[in-house]
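Take a look at the following structure, please.
And now, chain A:
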Amino acid sequence: MSQFLEMGGYAFYVWSAYGVSTLVLCYGLLRPYLDHKKTLREISLKRRQHKRDLND
Partner candidate 1 sequence: MHLRAFGAVIVRDLLLAFRHKSELVNSIAFFILVVSLFPLGVGADIALLRKIAPGVIWVAALLATFLSLDQLFRSDYEDGCLELILMSPHPVSLIVLAKIMAHWMLTGVPLTLIAPLLAGMYGLENSSIAVLMLTLLIGTPILSLIGAIAIALTVGLRKGGVMLALLILPFYVPVLIFATAAIDAQIAGFPVSGQINMLLALLALALTLSPWPTAVALKMSLS
Partner candidate 2 sequence: MIMKWLHKFSSPPYFYALSGKLIKWLSVLLVAFLAAGLYGGLVLAPADYQQGDSFRIIYVHVPAAWMSLFIYMVMAVSGTIALVWRIKLAEIVSVCSPPIGAGFTFLALVTGSIWGKPMWGTWWVWDARLTSELILLFLYLGLIGLYTAIEDKRTASRSVAILALVGVVNIPIIHYSVEWWNTLHQGPTVTKFDKPSIHIDMLIPLLNMAIAFKLYFAIALLMRSRNELLQREQNGRWVEEVLEGK
């Protein structure tokens, strides 16, 4: 296992490259997921407010 981690002496380069990739790709999925939740909350908030204005 340690031989695998060592990557023939290039461990730092290979794993930093893969590390950056995981970061970028995860962010790429996380961001829309959170935005989606935020948009849903915003819209329901606006609609509830809209309903309240209507019946005042």
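Everything below uses one rule, namely that contacts are C-beta pairs under 8 Å (C-beta built on N, C-alpha and C of every residue); 3 or more make two chains touch, one makes a residue touch a chain; residues count from 1.
A quick word on the picks: all candidates are chains of the complex that A comes from, given by their letters.
Computed from a predicted model, the values in this text were never measured in an experiment.
Student: For chain A in this complex, which listed candidate touches it: 1 or 2?
Tutor: Answer for chain A: candidate 2.
Student: Touching residues of chain A toward candidate 2 in the complex: what are they?
Tutor: Chain A residues touching candidate 2: 4, 7-10, 13-14, 16-18, 20-21, 24-25, 27-29, 32-33, 35-36, 39-40, 43-44, 46-47.
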